[in-house]
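The complex appears here minus one protein chain, its other protein chains still in place.
Right after this comes chain A.
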Amino acid sequence: MINNKKNNLKGYLILLPTLLAFGLIIFYPTVRAFIQSFTNASIYNEASFIGLENYIKVLNNPEFWTAFMHTFVLVILAVSLQYILGMAMALLLNEDLKGLGWVKYTIMIPWVIPVASTVVMFDWLVLPDYGLINMILKNIGLGHLTRYWFGDKNFAFPLIVIMHVWRNMPFYAITLYAGLKSIPKYYYEAADIDGASAWHKFFYITLPNLKYPSMIVIVLHVLWTFNNFDFIYLSTGGGPVGSTEVLATQIYQTAWNYYEYGHASAMGILMMLVMMVFSIFYIRLVRSDD
């Protein structure tokens, strides 16, 4: 009995630094932002309580809804493409094809390159006169197609999706590849004996057994993409003409260009609520399958 209590105490003591750090880094700022969202806090004045005014202002702002839609579309497109391509890459890696061994060691390179460097790299690629893409287009006789791709209303958003996919797809591939390695081979052998086709094996063995790794990468990337700021801020700044504006860049602008901390906090809290609803819904969905 006494030993149990001692062990419990030890357990709590071991957890204490993590809980303190968690409270300091996550819980305190969240509570602070929540309280601030009901005030008119800004760089220029002391905060005073204004009730739901910030929330009403945010929800009545059409620019907020445009940014919300862009964020939503970005998440759907980027996460779907990343998952599909990541899965394809993981299946290829799992085939142990000759000559592709080096891919396993280099595949994570895009993921470890800092986002800022990725954006600078893409920006240089698409610059109007001396960007590589435009130079290639000119040299193959397609000079009429050259443009500053980040400055084109029709291409800026797809290019941002491509940047997300380029960077994150390897993370999906490696995670799913690790999941594939843990599926017992005899599942497939039994399916072969039953005469199952490759598609049947994929849908009835591979996919169900990748449920948990899939859940982890999808939840993580939905959250990261929904909150993602740097890709857009550094590449297009939300333009041209607001065509790539997302919630994260709008919150940044409100907080750091306009210094309206109360207003920005309300936007942040709304974003957090959306993400919480998604996370709870998705995790329950996966659990209900069990």
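Here, a contact is a pair of C-beta atoms (placed from the backbone, for glycine too) under 8 Å apart; a residue touches a chain by one contact, two chains touch by 3 or more; residues count from 1.
We take it that contacts and distances are computed from a predicted model.
**Student:** For the chain not present in this complex, what protein name does its UniProt entry give, out of "Osmoprotectant transport system permease protein", "Anthranilate 1,2-dioxygenase large subunit", "Formate dehydrogenase, beta subunit" or "Carbohydrate ABC transporter substrate-binding protein, CUT1 family"?
**Tutor:** "Carbohydrate ABC transporter substrate-binding protein, CUT1 family"
**Student:** Could you tell me which of A:Thr106, A:Ser197 or A:Asn257 touches the chain that is not displayed?
**Tutor:** A:Asn257
**Student:** Touch as defined at the start, partner being the missing chain; which of A:Glu53, A:Asp152 or A:Asp230 qualifies?
**Tutor:** Reading the full complex, the residue touching the unseen chain is A:Asp152.
**Student:** Which parts of chain A are in contact with the chain that was left out?
**Tutor:** Per the touch rule, chain A residues meeting the hidden chain are 10, 13, 43-44, 123, 127-130, 134, 146-148, 150-153, 156, 236-242, 253, 256-259.
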